[in-house]
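For this view, one protein chain was removed and the others were kept in their places.
Now for chain A:
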Amino acid sequence: MKKSLALMSLLAVLAAAGCGSGDAGANTLSFLGPEDPKTFQPVIDGFEAEHPGVRIAYTQIPFDQLNSTLQQRLAAEDETIDVYTVDQPRVSALAARGFLADLSDWKDRVKQAALPAQYDVNEFRGKLWSVPIWTSDQFLFYNKTLLKQAGVTPPSSDPAERWTWERTVEAGRQAQARGGAQWALIPEQIEQYYQLQSLPESLGGGSGITGTDMLTPALTTEGWIKAMTWYRDLFAGGLAPRGVGSFQTSPLFTEGKVAFFAGGPWDVGTFGAAKDLDWGVAPYPYFEGGKQVTPTGSWSWGINPASKRQRLAREFLEYAALNPEGNLLTTKASPIIPANRAAFEKYVPTLDALAGEKSRGAGEILTYDADHTAVARPRSVGYIQFEDIMTKTFADIRNGADPKTRLEQAAREVTTAWAQLR
């Protein structure tokens, strides 16, 4: 009995060991990213159809662990990664550590093919390190029913009639008082720099990072303090909820409790699927007397320098970023904006019609923002540390911390974190 047990377990181990990785062939490209495999299936199918005999093996890494996992594996020169997705503000840090292959010979091609704000984010120290796949924008969604009950005229979808934050808050307040709204205004990424950068930028406060090497914090400018004071008051005044995390906010709008919601194009699909919800879309607001600024940026793709399949990896990148057809396929399964200009133009009408009458105007806003108001996140080798510190800062301010003191503290923390990078 014991003998057979021992034998069985040995066999099991051997059998398990035998199921090795048979797919490490010369024509199999391994591709890593945080998205659901369904997202990339169309572009993978498209590429494989154009390149018979080539296979793309995609592996999903949980979003929260993507950066640490990549860091560890790329530092160990893991050649089982060929192509991977790069969060655009992290391009500099990854390039500085030698984790991205140089693509500078594509500079002109990428400049021509990509949307205006989508070339620079891939450049660091004069070289091109990754190719833009997606970009993003933010809209102001509003609940038609709540505004109607409050007797508020909803904002127009015309970018020329963009509302200010002040006007949005006032209308939201009325919807709370008379329309039965639980919350006046919720920014989707409630503690994320991606979304909140637009507030100080609109008031001329800058991105928060300055200097020729982009390693000096500038968080205590007048614009930053004013913007963060406004942000704190949003929560202190009961206009927006505390205790709800980024990306847990959209269910609140779906349930019809929120008058205004600042969210991305991906929400068009989600809100469109909610049957009883009547909503519309308007341009992302700005501060009165300030600049019109909208968040932008998304993901690029890059090549691992340790990969043994550089040529094939470049072909895949070329297809997904520079070929409009391939780039459009990356957006087929989830509503995100293609970064390739020609793909973008084809995509706009799709987004406009995604939720019928409700999403009308989204395409026009998207086109206008991409050319006029989009401001990308700063390019700095220290962005990763900066973003972490800012997330905590925003959380504290949201929970009532004094904006000026907290921003000064954040600036000190950033300086300490960057000391070793200088």
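The definition used in the following text is that a contact is a pair of C-beta atoms (placed from the backbone, for glycine too) under 8 Å apart; a residue touches a chain by one contact, two chains touch by 3 or more; residues count from 1.
Throughout what follows, contacts and distances are computed from a predicted model.
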| item | value |
| --- | --- |
| Name under which UniProt lists the unshown chain, selected from "Aspartyl/glutamyl-tRNA(Asn/Gln) amidotransferase subunit C", "Peptide/nickel transport system permease protein", "Cytochrome C oxidase subunit I" or "Carbohydrate ABC transporter membrane protein 2 (CUT1 family)" | "Carbohydrate ABC transporter membrane protein 2 (CUT1 family)" |
| Touch with the omitted chain, as defined above, among A:65, A:112 or A:350 | A:65 |
| Sole contact to the chain not displayed, among A:149, A:164 or A:182 | A:182 |
| Which of A:251, A:289 or A:400 contacts the chain that the document leaves out | A:251 |
| Candidates A:131, A:320 or A:336 - the one touching the absent chain | A:336 |
| Chain A, residues in touch with the chain not shown (by the definition above) | 2-3, 5-6, 8-10, 12-13, 16-17, 19-21, 23, 34-37, 57-65, 69, 72-73, 76, 78, 80-81, 182, 247-248, 250-252, 254-255, 257, 264, 266, 270, 274, 334, 336 |
